[in-house]
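Heads up, one of the protein chains got dropped from this complex, but the rest are sitting where they should.
Chain naming follows the written order as A, B and C, and within any one chain the residues start at number 1.
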């Protein structure tokens, strides 16, 4: 059994991580910290966990965390980087579900996250936890930067095309849509049901923190990437839908086969038959990315549709997938839940 | 492995049964029939099952069904009763998720369902599959009438009070609310998103088919039951919330303890702490009934709040629970999924 | 033109009041105050009002308010009572959309609202602004206590029965359901989309502030009222549905006619044909209460279904209706908007 600690855990990423770990046969949850909720039984805050998670939130305690095999950080940006160096020194492996270790360039990180990075040296060591790209490095990693939700959906949708040089890299459009849980579980007017239900809008068009993260991932496989990324808010709980547009360099390529081959051995990427339109509900609660590729009217524009559950493949599920790889477990362990439809 | 056949299975109860059985370690799904969809791979209709259910829908074939250990009927009312006698003769055990075998009185059945019962003699043998009441009989049953969704939530909420004589049986109010999936997956204007979203209404106030089913269950434990049952439609996918009102015969009873003791050994009934308000989402996708009991302002009216997922404890999950009991498996086998929150 | 001031106005009741007043031919909106948002153009916070409301929020200014003909308070409970006496002295008429003047008994008010009442003498003068009961008194009133949302739906549904002695007053059940906008527009975890969507729950079963308000209204027409009131939260924006249960004293009464006659001259109460089930969407955005009355299976229990839009007939619309009566305008002036379906 892997001894697991969770730092933070009162948000939606946290409760989803608890849902997955409570059913994971090799995970032993030993502590979960929350400064604000210390003492409160987890199942009192999240009654869906009654009978399944007996722990109460506790004050952060470095010694107790240091006794874990693995610590997940499900904290706001900027928190994990304060504690990670000491935990690494104590021999603990770490998966950070926040953004602290996602950008390789600490200067760029500081610019987008509005603070200096606390440990740029550790940043250099962190592995970006997208298994479909970095599986081998993840096996031995001490520190995983778990990818953002949009970056997961977008990169999985674009990488096959960029890797094979099928598209012009300079003019990629990523029009993305997310359910409201992506905004987190904090008191806020903007994410009240009465502000978000029965409405649809774009946000952060001038610039969103996931833009440099996606760019970094695309830059690793192609030169001259130009990316326009526009996120939108969908009146639903969970789900991300990325609609990706690019210009084909050659119109003869068999894109369907390209995608199918790229992901043939991937347990959590499902390329749909030609002509499909993936629905976000088809991955609700599941650690799956479903992808369809289209060339409307046979033209030179390729349209890739990529869906994930932002809390699972876009956060907690991918974190558990990384854990499975790090601890040499079968990658699907504890991640075989089927999407809830309807 | 239990060899399982499903008759019907293109509705929401069917896809939920498939979701549960696909993950059940002792179930081997050998066929699923649908006259209208014969030949279509199940996972093409329900992409959430891609990679998990390889079967295609097939034409109903009595011989193939007769080779199963257990057949689930997830058909419209009036279908199962046509086939059940022959299957029983062939030694197959049956769980009917429709209403064909729920009412003991075939005359009453005919009145509420608008057709004569095809096999009143078999009706006499059927066991009403509410494990919290009939567990022993279910073990040996050949034919289970799986309870309706409202009847499950209402009976579990009222039985402790009626069994102990704590309430006046003659004036019980069951004000119930259901998500739209209870209405099934058939083309219909009334259940379009644009007819049901952002609205709330009662329906069937003059009379609903679950009324005699609930009455039958309550009559079994108390005399003189008078029940007013009003169902309402909630703009959401899943979930039933029953708000139950009755007059206490004595105000001294410790109702909290009464409920806790009644359900102490029940794996799927969770009595919440005093003062709680169960949310339907706390059981979304789970086979759990959560109950809270209140006596507002210490008066002589008791208010019981009972929630289930109509597709799980109110249908497919309870059917699997019955299967587990019938085949002497641990009752929770394959039913340990945690509710998806949010 | 009536010179109008609004105190508060950044909440949902406020924006709805603005929507109605901006289209009211006799209303001249001269100021709207908000301490926290002073300086912000109203239409910047609520873009639906762009081009229709040119005002900016301003700091509360007693002199400016004193120059109005009518001031609406759309403030949290306990605010209006601080300013009302001085405004009345200045000759301003007032409609308070909060609860400060709804309960006649200042002791009971203090108990339910957790503070002493600032002006019990003024309380005595306030008229409860339910036009279907108090129309004559409203005409001359200086101060209107605009009714709560649940109390409006419940009283309109029960008054005909109690006035005519048709029901036993001692055991009335009001099972009520509200959209989330009833909880207001303040940063709060409990009303996030991700906490309320796709779920249904009861709340405040031990006691809700609208209980004494409803009781006061019912006590005025019948002796011995006993009321159980259970509110529930519906995953939708707007709408209240009250399901009301009582025991008939005589089963021969023609309840349909009783309701039709009671409301024959009421412009905003619509008694539906026998057998109907009102939907909340049928009043979405409209100042209408729609009511249906049932006697299930001809028994002695009457079921009344009453729906309103909590922000219109349950708040801002009723406030404007009261204004129309106070200023001798045709009661429907500015209130003829038709419900938005779908």
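One rule holds for everything that comes next: a contact is a pair of C-beta atoms (placed from the backbone, for glycine too) under 8 Å apart; a residue touches a chain by one contact, two chains touch by 3 or more.
Computed from a predicted structure; not experimentally measured.
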| item | value |
| --- | --- |
| Omitted-chain contact residue, chosen from A:82, A:116 or A:199 | A:199 |
| Selected residue (touches chain absent from view) among A:82, A:111 or A:228 | A:228 |
| Interface with the unshown chain - residue positions in chain A | 171, 173, 175, 177, 179, 194-195, 197-203, 205-207, 226, 228-230, 232, 234-239, 241, 243, 245, 247, 275, 277-281, 284, 294, 296-297, 299, 301, 303, 305, 307, 342 |
| Contact footprint on chain C, counting only the chain that is left out | 12, 15, 19, 22-23, 46-52, 181, 198, 237-238, 270, 272, 278-279, 281-286, 290, 336-342 |
| Chain B residues that touch the omitted chain in the full complex | 12, 180-181, 185-189, 191-198, 235-237 |
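Please note the rule applied: only the chains that are shown with their structure count from here on.
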| item | value |
| --- | --- |
| Inter-chain pair with the most contacting C-beta pairs | B-C |
| Chain with minimal offset from the mean of all protein Cα atoms | B |
| Inter-centroid spacing, chain B versus chain A (mean Cα positions, whole Å) | 36 |
| Gap in Å, rounded to a whole number, between the CA centres of chain C and chain B | 39 |
| Rounded Å distance between chain A and chain C, as computed from the means of their C-alpha atoms | 45 |
| Sites on chain C at which at least two other chains make contact | 194-195, 197-198, 235-237 |
